[in-house]
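Missing here is one protein chain; the remaining ones are kept as they sit in the complex.
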Amino acid sequence: MSNVKKLIITAVCIALCVVLPMAFHAIPNAGSIFLPMHIPVLLCGLICGWPFGLAAGLAGPFLSALITGMPPMAFLPSMLVELSVYGIVAGILAALIRTGKPILDLYFSLIGALLAGRLVAGILNALIFRAGSYSIGAWVTGYFATALPGIIIQLILIPAIVFALERAKLIPRRYN
Amino acid sequence: MMHSAILSGHYLPNDTPIHRLNPRAKIISFFTLLAVVIITRSTVGYTALGLLLLSLAHLSKTGPRIVFSGIRRVGLFLLLIFLMNALFFNGDRPLWEYAFFHISVGGIAQGANVALKVIFLMALSSILMTTTTPMEITDTFAWLLSPLQRLRIPVHDFALMISIAIQFIPVLAEESETIIKAQTARAAKLDSPKLREKANALLPLVLPIFISAFRRADELALAMEARGFRGGKFRTRKSSPGFTRLDFAALTISIAFCAAAVILHR
Amino acid sequence: MDIIEAKNLFYTYEGEASQRYSLEGIDFRMKAGEFVVLLGQNGSGKSTLAKHFNGLLPLQQGNLYIAGLDVRDPANLWDIRRKCGMVFQNPDNQFISSVIEEDIAFGLENYDFPPEQIAAEVHKALALVGMAGFEKKSPHMLSGGQKQRVALAGVLAISPEIIIFDESTAMLDIQGRQEILQTIQQLHQAEHKSIIHITHRMEEAVLADRIDLMKAGRIVASGPPRRILADLPLLTSANLLPPLPVRLYEDLRNAGIHLAECPLTIHELTEQLCRLS
Partner (left out) sequence: MSIVVENVSYRYAAGTPLESAALKQISFTIQPGEFIGILGHTGCGKSTLIQLIAGVLTPATGRILLDGKDINQRDFKREYLRKKVGIVFQFPEQQLFEMTVERDVSFGPRQLGLPPSEVQARTRQAIQSVGLDYETVRDLSPLTLSGGEKRRAAIAGILAMEPEILILDEPIAGLDPVTRKDFMAFIRRLHQEGKTILMVSHDIDELSAFSSRLLVLDHGELILDNTPEKIFADKARLSELRLGVSQPKEIVDSLREKGIDLPSDIFRYEPLLTALINRFGGQNE
């Protein structure tokens, strides 16, 4: 895929970071659970590679905060860190992991990215953003317990999106 | 609902002093005032800031309704922050205690403090977004980050990426709304409790949105290449005009506010 | 001098399951200042051929010269794209900024126009398409016809010699289509641009100097509208419907009523019928 195309796909993913939370905000209890802003960033990392994943992880939440006020500025810093790590790690793992079966590559890359993102964000939260009153318990509950449904939904949605995009010939097949 | 969410940050073409400000001066002032919002804790500080924001809203003809309309959208969230602080933060002069709930004047003040900060941050960003075109914002960030270009970080491509993203937002927003309406008209149900079913219920909404968005990216790539885009090349940016008296006035006001805030809350 | 000269072009989309040729031995010539309509059903190869002219699709087989530049030589690519501009079908997928003057400046920046001249060029391009004064507006507030005119201004800004309209009216309403057709005619007559208009609407094909009819990757006929659009068997073989006046002319002839000449427009039809009575 040419760099021009990767650049525009990243731009579209950044736009979706702003659009998806709004679109699903209207649907009762759908938006909050499945963390819509994470999907375009993870997808962008998987498809375009880590530099573009990083760009989406930074620009997505930033634009969304500016344009729709979601996430509010107070939560923006930790969100930028978490999503950037998602984008980078998803891109790196997608490049490294070649099991021969596309679905396995996707699962390993995604799970790796989701773990890494939460780990880094948790550490930074503890150290910088909410120094002192941040215990491991809060980190586990904050990032895993409540987000578990979101993680499971992402593990179902993202591979489905990748395969649909391949069928529609909008991205190259992983193995032909 | 969707349209109002977009509009709290949408650029509204107008000819006001704020619109005429050089984007670089405007964004530097924006960041200075951002610092002021974060530093301010006292009621005097917040009232001064509130007056400044209201006059800016008036001066930029955006009007308070637009500037604060974004806040209506996160009303629930603000309430949550306020309650979290008011109920759990054990500040001075406790009023009432029960198990681990303890309401105190300090707690309520802390809750109000965080909530007000969020409101003012959103109002400030709304004023910036309605008076500055997304391209001006990206150009200014590209200018601020241009030293990184020497570290081979493609700052201009990043700025172009944001500009394309911003212009795609209204198109993709409207399209997602249509896709969601169309699929619910095909009886797509989203209220099933089981996780697996909920994920499957999201597929008919999420898949078409991504497919259509990627198809648009394909078409735009062709249009850009047809107009000579080569990617990566350092594109000559339009020259940015120098600072006028208006720009210097804006800068001095914001810096003065910042200095006052620092002194007041040391 | 021929502005476009194509000989024996073949093209297949890779990954195309049926290995079917999208272009099968195309010869195409066009003089400077000519207005050509590429007519044909969806999938007949119109857009594939056009995307060869500005190098969006690689030349697989045959040879092609655009404004004298050989497409085979990669060094010519940027000059070819500057001389041969293209407006696309979907009005919403052509903008890179949500402020019109910044979108139009995009092409100028790519060709290293000196920054201080850019604003003047942008203003000139917008005036050319009758959209002067829209510099600060956002493309999303416009009608379909206005969006296509802004996209056209973005192409005109780098002053191409050839402009290709790739189904640019297909998604517009009647009013939008009128706006674009008037602009095309004005560009052709006043600005002497060479125009290639890709469409499957008969009433648009009538305006051309010459129509090339395409079917399954081949040019099956080429000639003035009067000859092509009046040839009912040819149109039906290419899965196209004749303009209403031509259909009426045929049905009347089958009922024994002979008009002197086959009318292409409603105006000509009324004249023919008046002469008859």
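Things to note:
Here the chain labels run A, B and C in written order, and each chain numbers its own residues starting at 1.
By definition in this document, a residue touches a chain if its C-beta (ideal position, glycine included) is under 8 Å from a C-beta of that chain, and two chains touch if they have at least 3 such contacts.
Note that this is a predicted model, so its numbers are computed, not measured.
For the chain that is not shown, the touched chains among those present are A, B, C, taking the whole complex.
Checked against the full complex, the candidates C:27, C:112, C:173 or C:191 give a single residue touching the omitted chain, namely C:173. The chain that is not drawn here is touched, among residues B:52, B:114 or B:203, by B:203.
Touch with the hidden chain on the side of subunit C covers residues 41-43, 143-144, 170-171, 173-175, 200-202, 239-241, 244, 247-248, 251-252, 255-258, 266-267, 269-270, 273-274, 276-277. Contact between subunit B and the absent chain runs through residues 3-4, 7, 12, 63, 65-66, 69, 175, 178-179, 181-189, 203-204, 207-208, 211-212.
By the touch definition given at the top, subunit A reaches the unshown chain through residues 164, 167-169.
The working rule: only the chains that are shown with their structure count from here on.
Between subunit A and subunit C the centroid-to-centroid distance comes to 42 Å (mean Cα coordinates, whole Å). As a whole-number value, the distance joining the C-alpha centres of subunit A and subunit B reads 19 Å. Residues of subunit B in contact with at least two other chains: 160, 164, 166, 216, 220, 224-225, 229.
Taken residue by residue, subunit C touches two or more other chains at no position, since every residue touches fewer. Per the touch definition, subunit B reaches subunit C in the complex via residues 11, 13, 133-135, 160, 163-164, 166-167, 170-171, 216, 219-220, 222-230, 233, 235-239.
Remark: subunit C residues 51, 54, 56, 78, 81-82, 85-86, 88, 90, 92-99, 102-103, 105-107, 109-116, 118-119, 136-140, 151, 154-155, 158 touch subunit B in the complex. Residues of subunit A that touch subunit B in their complex: 2-5, 7-12, 14-16, 18-20, 22-28, 30, 33-34, 39, 43, 55, 59, 63, 65-70, 72-74, 149, 152-153, 156-157, 160-161, 164-165, 168, 170-171.
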